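A single protein chain has been omitted from the complex, and every remaining protein chain is retained in its original position.
Labels run A, B and C following the written order; every chain starts at residue 1.
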């Protein structure tokens, strides 16, 4: 089993004729993802990567291919428009890889998508992969994943790969891995994804990868405290050594004062029973220990 | 029985210290409405009409009085703010009497209220009255109403009074009378109210009073056609003699072309079984005939 | 409140919408100067608040500045009668002198508020140049509607959809997006009830240009649009209607002789319907409004009395937020001594109706109280047959 994607997921790639779009569409196809089309305005009627049809609009792509998921690789200035177009065309799962989307745009996008019942993953995220369904909608290196029963959810991109790599090295497969994105406003939160993993019978445990800034990890802890998620949780928070007051890439520490610190997040999650990996180098080992405890 | 209001309705009056606010709050109290407070910023701590406490904010009024309905009498320039304040404070039923609220404001207000689960009646409406519960939240002359089982819903103000007057003269009492308001954007539609009347066991029939402009009457007809409302309906459409292209007060005929004509609306409603009163002078007589048919 | 074409185009240009080069002129000499600047060949357009200018001779194509001056002289100071005006037309106080352009495609574009959706909507069609009502009747399939979400505003993907559906080529499609985005921003910023560009043209160079422009500002928002309110040109409106508008009264001049004084637009229309169904003709639509006090009612009554066709007055007031006694006092205030004989048929119901009746009975005016509208029709008949 899995969350968000499964064997019926039919994916279109918005921005498929761009450098990144073509490259990653190819990688997704090679992984086994059912990429049914692409969208680049003005390029409708052509094909790319030998056989993938390109459409001028998402609506046309949906009408022709029955797509039910979209992945977005367009420049930041056009990303909001692209997400809105996907939702307007009725796509229920929209994954936006683009980084640098202005937060003001995301204020409107998240509301628009919510009102239309669309789930947005990202922006500024690596995407979603379910190894058991050979469905990869994102930019993660597919070969590091193995089918299994541990869910992964993360605000980070490459740190997620690190975690997955360690899990696989330790013989632990993944049900679904979700990068929710590192921007201040993203479509889907830890809480949303934990809720989905809680309801997925074949996910036995979850690895949560947080980082400094914001309060999303504390919200996850609150959700667990309220009983929304009761399976084992392994957590790691990046940025323990980051000097306060400096903005480390996408991590913003302004709003919430001390709550944004790694130590506060670690504490909040440990209090509700999460097992904390001391550094990102020990995610695999920590997960092995937790899972051994389960089967033991 | 009734819709929207009942014996548990506790009303606050926003703008209670203004000329209209004080006058109509007095009238409501005299009718028997449970007016529990009023709101005028800067006048908190005082009382009006002998005993009604005035608060600085809706939140304070709700906290102190347990109000669950609000009626708004403030100038148009402040009406949007006032409706939003009521919804923000958790008031589930907001009735806005004010006319001349700019449509651009209503775009935001209707969304804000919908997201918070608040029902808005109006703006530019006479309000809601349920004679059986002695609950009048509005500006309609209370004495013309009688308890009974006919619902009234109308885009017009004074034409509603005319209709109610005729019903009462004909010995027909009302369950609830709702003026949804004549502005282009209002909180509640004919469809919404017909849905409520459909579910109200003690409403046996409904009088619907439409007018030229827009397509709200056609939407009501669609709703009936789809089975959303199946009780007898008596309808009258004002503006049959209005010359096209001229704006008659609040009626706007631009968007929808011929659909805005009285004849089109009459036709749409007649097609789904509504009994049409030929002029507003014959509403009472038409209703009598329909109800006689029911009991006969 | 309607803007003139030249005002609308100045507003459009300030938002970055492309309009033809040109200038407004209120004298033939000014028109000459603008035409010279434009190189002679140009179009001279009468500035009036009415459609159908072309067929009525209000739009003239000229090829020299001299001709432009003559065309302006022929238009300025006259009254233009079009299919949409009263028989006496509307005065031409200004002409707009504009460059002509080579047009490849004519589109229709409108933005308005869709009441049912509670949001703005863009209406577009490839059948530009025709009136929208005409398109709606003849080829409704050519009318495109795009609802705008107020949080995110008009979006490029919506523009691309319209371009595809209207058959624009890639260059024109690219040019359309910023123009529509700017028009939407203008619509919202300025509290418009309508922006209509017909035609919006694609030029030979694949530019998108607003060849005509109608902008209507929502009257209810004029309090916060002072710059727009200043653009009002009362000369373009029926004198009585303009006076009414200035006083905030909803009044429409009609052809009959029964002056109607009603509160509420719905009841006013219903009253007109009944009057007409009985074979009489209302002199006006009039809604005295909700919170009318005696002085305002008096102004309203004076408005009705100013119309020389009015032979009798029908008052139909169902007091709610309006009170019958206020209305009665207003009538007494307004009616000049020399017209005390004019019959006033009065029906009061609702708030303070008894006091209202008493005020009128004590006033010395010629009052015919009635209990319902059918009785009103009877009184009208009795008065009409001496």
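As a convention for this text, a residue touches a chain if its C-beta (ideal position, glycine included) is under 8 Å from a C-beta of that chain, and two chains touch if they have at least 3 such contacts.
These numbers were taken from a predicted model, which means no experiment stands behind them.
Just so you know, the chain we are not showing touches A, B, C across the whole complex. From the options A:20, A:134 or A:149, the residue with contact to the chain not on display is A:20. Here one chain is not drawn; of A:49, A:107 or A:272, the residue touching it is A:107. Residue A:77 is the one among A:8, A:77 or A:263 that touches the chain missing from this view. Against the chain not shown here, chain B presents residues 41-42, 56-59, 78, 80-82, 84-85, 88, 107-109, 111-112.
Taking the complete complex into account, residues 150-151 of chain C touch the chain not shown. Chain A residues in contact with the hidden partner, per the touch definition given at the top, are 19-20, 24, 27, 76-77, 97, 99-104, 106-108, 110-111, 126, 138-141, 144, 154-162, 165, 182-186, 189, 209, 211-212, 214-216, 219, 236, 238-243, 245-252, 254-255, 257-258, 278-281.
The working rule: only the chains that are shown with their structure count from here on.
A separation of 28 Å divides the Cα centre of chain B from that of chain C.
The mean-CA centres of chain A and chain B are about 47 angstrom from one another, to the nearest whole unit.
Annotation for chain C: no residues touch 2 or more other chains.
In chain B, no residue touches two or more other chains.
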